[in-house]
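Take this structure first; my questions come after.
All protein chains of the complex are present and in place, except for one that has been dropped.
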Amino acid sequence: MDLLFKIFIDPFLQMGAMPDLLVQTLWEGLVSGVLYALIALGFVLIFKASGVFNFAQGIMVVFAGLTLVGLHEKGVPAWLAVLLTLGVMLALAVAVERVVLRPLVNQPDIILFMATFGLTYVLIGIGEFIFGGEPKQMITEELGLPRGAIDVAMLGGRVTFQKIDIAAAVIASIMIAALAVFFQYTRIGRALRAVADSHKAALSVGISLNQIWAIVWFAAGIVALITGIMWGARSDVSFALQTIALKALPVLILGGFTSIPGAIVGGLIIGIGEKLAEFYWGPLVGGGIENWIAYVIALGFLMVRPQGLFGDKIIERI
Amino acid sequence: MFYREAGQYKKTYSADMAVFPILQDRIGIGLILATAAIIIPIFGSNFFISTVMIPFLVFSLAAMGLNIVTGYTGLISLGTGAFMGVGAFACYKLTTYFPDVNIIIWILVSGVFSAAIGALFGLPSLRIKGFYLAVATLAAQFFLEWCFVRVPWLFNYNASGAIEVPQRTLFGVAITGANATPTTRYLVLLGIVVLMTWVASNILHGRIGRTFMAVRDMDIAAELMGIRLLPAKLTAFAMSSFYCGVAGACMMFLWYGGGEASDAFNINQSFNILFMVIIGGLGSLIGCFFGAALLNIVPIILKFGLPAIGLPLAGATAEHINHLFVGSLIIFFLIVEPHGLARLWQITKQKLRTWPFPY
Partner (left out) sequence: MNAMNHSEFRQDIAPGDTLLAVDNVTLRFGGVKAITDVSFDIRKGEVRAIIGPNGAGKTSMLNVINGFYHPQEGRITYRGQTRSKMRPHVAASQGIARTFQNVALFKGMTTLDNIMVGRTLKMRTPFFWHLFRHGPAMREEIEHRKFVEEIIDFLEIEHIRKVPVGKLPYGLQKRVELGRALAMQPELLLLDEPMAGMNLEEKEDMCRFILDTKEQYGTTIALIEHDMGVVMDLSDRVVVLEYGQKIADGTPDEVKKNQKVIDAYLGVAH
């Protein structure tokens, strides 16, 4: 009885008793949700256009961040480092298309999926080999990102908003809007949507698949760089982030693999859900449930709605 | 010239259905077993046995487990590390409560526990496939990893949070714990691996193996042939986790001699084993050994081999190069030979069969 009380009633009493803490938790969850959504976004871009379940997207985020910081450490000015990193991401996109995607075209999805495991390890290897394995500080100031925090008095307490978090949320929204415009109104965007619908049909009207794939991987690379900067500013930049980056996967399951709104909503649900769970229910079992609760939420979801929140219903044909 | 089946007529179905229908293959297996059981223990140095052979056998066993579910049944699992951990902890608890029962029995029985846990986490496989299932198995990985650290009962409330392997004996000879020699541990491990490989081969060559492969190749058709998907998939998960669990118990008791779960059974271990399976060959038992051998030997060469020939390499750098190498190898194999080293081996055998007159 006591246990049931602790699980089902007590957390909500706590929420009601200290609404400022609840707002703080929600905000924390919202921000990490935005970052999950950003990783998931890069992932959805690639999945839509090439049908590849890119396991390496999370690592691309770390890799981009690490390249940026690493270049700056070697004395490159911040603005040039950003440009150079973009160049690296472009080179990566072209290389992936040439070396991995092109030879594997028409292979089963699962083979391509496993190839991205390989890519993950290659990126970790290269990144660590060139820039070393130690955690690094993100060059927040040099990039002109705000620091410090705003304290707001509300609901009988104080809620702290990190300026960098606000910036992250704003930049993420801008980027999502920009992507939407790009997809909807440009020639390349139209080609991308065509490829997403049907590879063969797109090929037959003269769209170059190879080019499109390189473009989406580059787009995903840009998203990765921005995510990397935001994320790096909140913690260190190192490949230890990869396990956190994996949380983009439950986000995708929740949102559906092909839906950009799905990625965003899924990211927010997972981000907020796990922060609430950790803060209010975590103490019951000794904490640390943040590491797996996202997967359990996603798993529960899968059982009910295998196609995700925004995915199309799967009709099996034979 | 010497490796061919000409003249070896099979007069019964059972002869045709043998695992090694060709005489030369049977001789080869005999030689390998003799080398492993007699020559290596006598002539191998302690360093060789404990750094090369023991890890190789443990990884082979784990790869075999993963291959059953991923290679044969077509369900990707990223929870191998955790299922190995379940085996290790089950064995630890069992030998703590019943110290008088022989540890080898507990190592084998611990597989039953991880089989149960594996089947439990395999339940979603009825409704979800492919990538989705991979993510679902990540839930198992992270949840179990968390349990290993947060449930002190599992590691007997040791202050270190680690498994402390007690000394256990067989006929008065120490086989686990600090006093067990590498050779003893190696021989015990070899016995377990040989036994379990034989059993796996038996199962996979019969009705159950065919059911797995049917589910892998075309699950809808399999269902319309009367195969019930959920029991088939759960059997695969359970059997796979059984092997992984035994591998995990072997890892802790016969190789590490104790240690922290978060080091041995984390997500990287899951990937490591998966890579062995991919490189060795999905859906091939012999491939498990190839993959385990290759991925086990590379870091050893980078760590010990290069300094020996005058190319010193910092430990961290060696690890980075290893990452790079393994990643490239995966991509290379998926592109060039998706069936891995096992297929290369088959092709070689085929060439040998017709050599020197291929036409």
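Every chain is named by a letter (A and B) in the order it is written, and numbering of its residues begins at 1.
Methods note: a residue touches a chain if its C-beta (ideal position, glycine included) is under 8 Å from a C-beta of that chain, and two chains touch if they have at least 3 such contacts.
Treat the numbers as computed from the prediction; the structure is a model and nothing was measured.
Checked against the hidden chain, the listed residues B:Ala34, B:Val151, B:Leu224 or B:Val336 yield one contact partner: B:Leu224. Although one chain is not drawn, the whole complex shows that of B:Leu170, B:Met213 or B:Val298 it is B:Met213 that touches it. Those residues of chain B that touch the chain absent from the view are 12-14, 17, 199, 202-203, 205-208, 210-211, 213-214, 216-218, 220-229, 283.
Definition applied: only the chains that are shown with their structure count from here on.
One inter-chain figure worth recording: chain A and chain B are separated by 33 Å, centre to centre, where each centre is the mean of the chain's CA atoms.
Residues of chain A that touch chain B in their complex: 53, 99-100, 103-104, 107, 109-111, 113-115, 117-126, 128-129, 132-133, 243, 246, 249-250, 252-253, 257, 285-289, 291-292, 295-296, 298-299, 302-303, 306, 316, 318. The touching residues of chain B, counted against chain A in their complex, run 74, 76, 124, 127-128, 130-132, 134-136, 138-139, 142-143, 145-146, 149-150, 220-221, 267, 271, 274-275, 278, 316-317, 319-331, 334-335, 338.
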